[in-house]
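A single protein chain has been omitted; all remaining protein chains appear in their positions.
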Amino acid sequence: MQAIVIHEAGDLRIETRETPEPGPGEVLVQLAVGGICGSDLHYYNHGGFGPVRLKEPMILGHEVSGHVVGSGSGVEGFTDGDLVAVSPSRPCGTCSYCGEGLRNQCLNMRFYGSAMPFPHIQGAFRQMLVADAGQCVKADGISAAEAAMAEPLSVGLHATRRAGEMLGKRVLVTGCGPIGSLLILAARRAGAAEIVATDLAPNALAHAARAGADRTINVAEQPDSLAAYSENKGYFDVLFECSGAPQALASGIAVVRPRGVIMQLGLGGDMQVPMMQLTAKELDLRGSFRFHEEFAVAVEMMRKGLIDVKPLITQTESLENAVAAFRTANDRSQAMKVQIAFS
Amino acid sequence: MQAIVIHEAGDLRIETRETPEPGPGEVLVQLAVGGICGSDLHYYNHGGFGPVRLKEPMILGHEVSGHVVGSGSGVEGFTDGDLVAVSPSRPCGTCSYCGEGLRNQCLNMRFYGSAMPFPHIQGAFRQMLVADAGQCVKADGISAAEAAMAEPLSVGLHATRRAGEMLGKRVLVTGCGPIGSLLILAARRAGAAEIVATDLAPNALAHAARAGADRTINVAEQPDSLAAYSENKGYFDVLFECSGAPQALASGIAVVRPRGVIMQLGLGGDMQVPMMQLTAKELDLRGSFRFHEEFAVAVEMMRKGLIDVKPLITQTESLENAVAAFRTANDRSQAMKVQIAFS
Amino acid sequence: MQAIVIHEAGDLRIETRETPEPGPGEVLVQLAVGGICGSDLHYYNHGGFGPVRLKEPMILGHEVSGHVVGSGSGVEGFTDGDLVAVSPSRPCGTCSYCGEGLRNQCLNMRFYGSAMPFPHIQGAFRQMLVADAGQCVKADGISAAEAAMAEPLSVGLHATRRAGEMLGKRVLVTGCGPIGSLLILAARRAGAAEIVATDLAPNALAHAARAGADRTINVAEQPDSLAAYSENKGYFDVLFECSGAPQALASGIAVVRPRGVIMQLGLGGDMQVPMMQLTAKELDLRGSFRFHEEFAVAVEMMRKGLIDVKPLITQTESLENAVAAFRTANDRSQAMKVQIAFS
Partner (left out) sequence: MQAIVIHEAGDLRIETRETPEPGPGEVLVQLAVGGICGSDLHYYNHGGFGPVRLKEPMILGHEVSGHVVGSGSGVEGFTDGDLVAVSPSRPCGTCSYCGEGLRNQCLNMRFYGSAMPFPHIQGAFRQMLVADAGQCVKADGISAAEAAMAEPLSVGLHATRRAGEMLGKRVLVTGCGPIGSLLILAARRAGAAEIVATDLAPNALAHAARAGADRTINVAEQPDSLAAYSENKGYFDVLFECSGAPQALASGIAVVRPRGVIMQLGLGGDMQVPMMQLTAKELDLRGSFRFHEEFAVAVEMMRKGLIDVKPLITQTESLENAVAAFRTANDRSQAMKVQIAFS
């Protein structure tokens, strides 16, 4: 079988690996679709991000769906041919954070396609994938492409839940790549009354509008449009900061109302924060990172038609064109979510 | 002008009253539509409920909309002809609960059409109504009938907010009159993944299904259907108890999962509660009563098309047929929300 | 070795059992002290409570401390002679509730001395006890008698935490047996500004006052004293209902302020609840049941001198007088916490 392997920045190869066999409690999945995430792009473009650096070849990918083609002993509930979304989140279940139910904070997390520990955690961009049955969520009724969106949608659901009750709220989203766009979908699904979205790229803003933003602002062209919301100490109840840009966070802090909530999803490095405003308005700046239990919820929401992610999937490439797919994904003027068809 | 006045149980009259004039900060509203609420029916059928009893004639009504036809000094933002939803919630603004922001718990609340203090608080079923500008929310873009639904929708939004973050949750609604049906709409709008609704009346369950319930159970006909959800200590994250029937609460407690939330909206008297289960599963039973800041949110959600209440409005009668309207509203086999057209 | 075994109501025996041996990850504990809990008394007096009934002989006891006298392979951090408090809470770690971190709601809980599943979960009133290392918390610096109080104190800490932030709050405690008295200690430790306690027994109220209650009310003698707190819709922010008596809950609901919290700990059967008041004041009635992570906290709080449980230990009997100890514990006019010295 073939897999998509990153060796170092710019060196992405399609390589042959041995087909794995499922052990007890495991399922063998023939991969259907894999989506390219921003972190995959970071490995491809820069060999990592911040302190996370490639030290050995690593199979990329963690947004995947496929069809069950076999299973080990003790697996129940799956039939060969079932379409499944496969969660990349594999907490240990026994560390102190797992014990508390904070599984996305597991001390021994083995999240697909992650260079953080060494040896690295190999990813899921491979034609045949063995996964724990518990990672697999049946996705009948939706397409394999949608099922592969369960992962980034889970990120959005996790952040939306962590932001608290959302009914009738005013929401600002800064940075409208796939995560920002999914947050618009999630926030609207959770009952947000008004959603304003900002970005620098017209393509991203067009997707934001399609996802349901009531207003989009190109902060490159209209830097002052957002500032108008700062009257009376601010307007928005919630800010989802998805860009990782210090300027976006700073401009957001200025327009979030007292006691408002800021969810930080964008992963930049150190950021200069206008702490005086944050303190005086008693804002609540919360990090949001990955997800766990939201994965099954994401599949359910798509299956029930409660969230429609299809418009975000902008390009699909075949496995042999995987490198081209990564190049396409790098072009924010064209791409939103780029997926690879594995079968 | 004419008003709908309750004198005692069964004695409802259309009477002539003097047309009021707006003072400073007040708006004169020509009533368009008034919806009949369960509490209006209690006065009509029984002269009150629990300790709340009629002691003098009282104008009924608190679900109203109308058009601005005049205003006192200092009023800004309204033009004659504006359609407005009028909130019946009039807290004092100065008691200790108002100071804490718990305005629906105001010690001196003057809620329209309420026999709780004496002299009673006269209601809003009158052709001409003077209201504080702050009670009026502009409702252009929706019909007067929808605007008159802002009040019961606010009850639903308040309860949904108090239930906390709802995205992907499993919800049970017991009792599908107007409030239960609006809670289905509100819970779905807030992101509930699965909604099951119970009632004894086929008409109510049909409305529940139309409002978005994934499943409806007629507990008169299928008393065991709900009990199937009690496996593994329960299934539902949230129960909205809208019936006020002890049996509904008890059966709900059996199927809410540990640490689940029960919102009690139905106003029965004393209720026998299976406290052992509630304690051992660490359930969280919360009362929900009226609303305040949710009123403007309700209008906004309707104007933006985020919640559609129109299917719940089943009958509309003219003012002269007001008594017939009350009789219709009493018939749960036919009616959901019955409204009176005042102009 | 000897163990205290209940056969049926009134039939409590001291029996000889084989001394167990610790397996991998387990510790052998020579029991020092065991406290008699209300549920032990229920088995002794009535053969169970509610649906929980004895169906086979069962070793009682779940409030215990002892000294390490051996350990299986893989155990680290314990030395022979260490005084340990042993938690009776043994969740499975793998069910859905454990996965969410709600370990006290484990579907497969094996809590010491519990007749709920069959075969029953044998208890800890035995001279030699094998426990998982994870159940044992080192308790140097406090006495074995105090260490045996870690369990009921954990119940109090769990309920206090579930009641939320407590600094400066007004607290009512109804029912001042050991759990109520420990809640007074816990609530004061958590910063309660004012604590009022009610009971029918002068002995219980004397303990409540010693634990820090600012005022005690004998509701048998002064039934109206509590009602004075109902002005302005209520006075107390939090009620800890520890009696299980419907009358206590009802009188408490009348004096808790709007949006106040009621923690239900007392395990009665079905209870008549004044639901109209609860709904209209939007009270928040929450069950609280057992504990898990609070056990280590309880030991730490005692070791640091932050909570002093010693005054609650009123009688200590030797193992051979175990039956007499149970009789003493039944006498609320004399006893608060009765303990058995096992070594």
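For clarity, chains are labelled A, B and C in written order, and residue numbers in each chain start from 1.
Operating definition for what follows: a residue touches a chain if its C-beta (ideal position, glycine included) is under 8 Å from a C-beta of that chain, and two chains touch if they have at least 3 such contacts.
Because the structure is predicted, anything quoted here is derived from the model rather than measured.
Asker: I'm checking contacts with the chain that's been left out. Which of A:Leu102, A:Ala201, A:Ala254 or A:Ala341 qualifies?
Answerer: A:Leu102
Asker: Per the definition of touch given earlier, which of B:His62, B:Arg90 or B:Arg103 contacts the omitted chain?
Answerer: Residue touching the absent chain, from the options given: B:Arg103.
Asker: Tell me which residue among C:Gly93, C:Gly164, C:Pro202 or C:Pro274 touches the hidden chain in the full complex.
Answerer: If we include the chain that is not displayed, C:Gly164 is the one touching it.
Asker: Have a look at B:Asp214, B:Asp270 or B:Glu293 and name the one touching the chain we're not showing.
Answerer: Answer from the full complex: B:Glu293 touches the omitted chain.
Asker: Who touches the missing chain here, C:Gly191, C:Gly269 or C:Pro311?
Answerer: Of these options, the touching residue for the absent chain is C:Gly191.
Asker: Can you list, in ascending order, the chain B residues touching the missing chain?
Answerer: 93-94, 99-103, 293
Asker: Please identify, in ascending order, the residues of chain A that touch the omitted chain?
Answerer: Given the touch definition above, chain A has residues 50, 96-97, 102, 104-105, 107, 162, 232-233, 249, 258-259, 264-276, 278-289 touching the missing chain.
Asker: On chain C, what residues meet the omitted chain?
Answerer: Given the touch definition above, chain C has residues 157, 160-161, 164-168, 186, 189-191, 193-194, 214, 294, 297, 300-301, 304, 306 touching the missing chain.
Note that only the chains that are shown with their structure count from here on.
Asker: Using the contact definition stated above, find the chains touching both chain A and chain B.
Answerer: Neighbours common to chain A and chain B are C.
Asker: Using Cα averages as centroids, what's the distance between chain B and chain C in whole Å?
Answerer: Chain B and chain C have C-alpha centres separated by 42 Å.
Asker: Scan chain A for residues touching two or more other chains and write them down.
Answerer: Within chain A, no residue touches at least two other chains.
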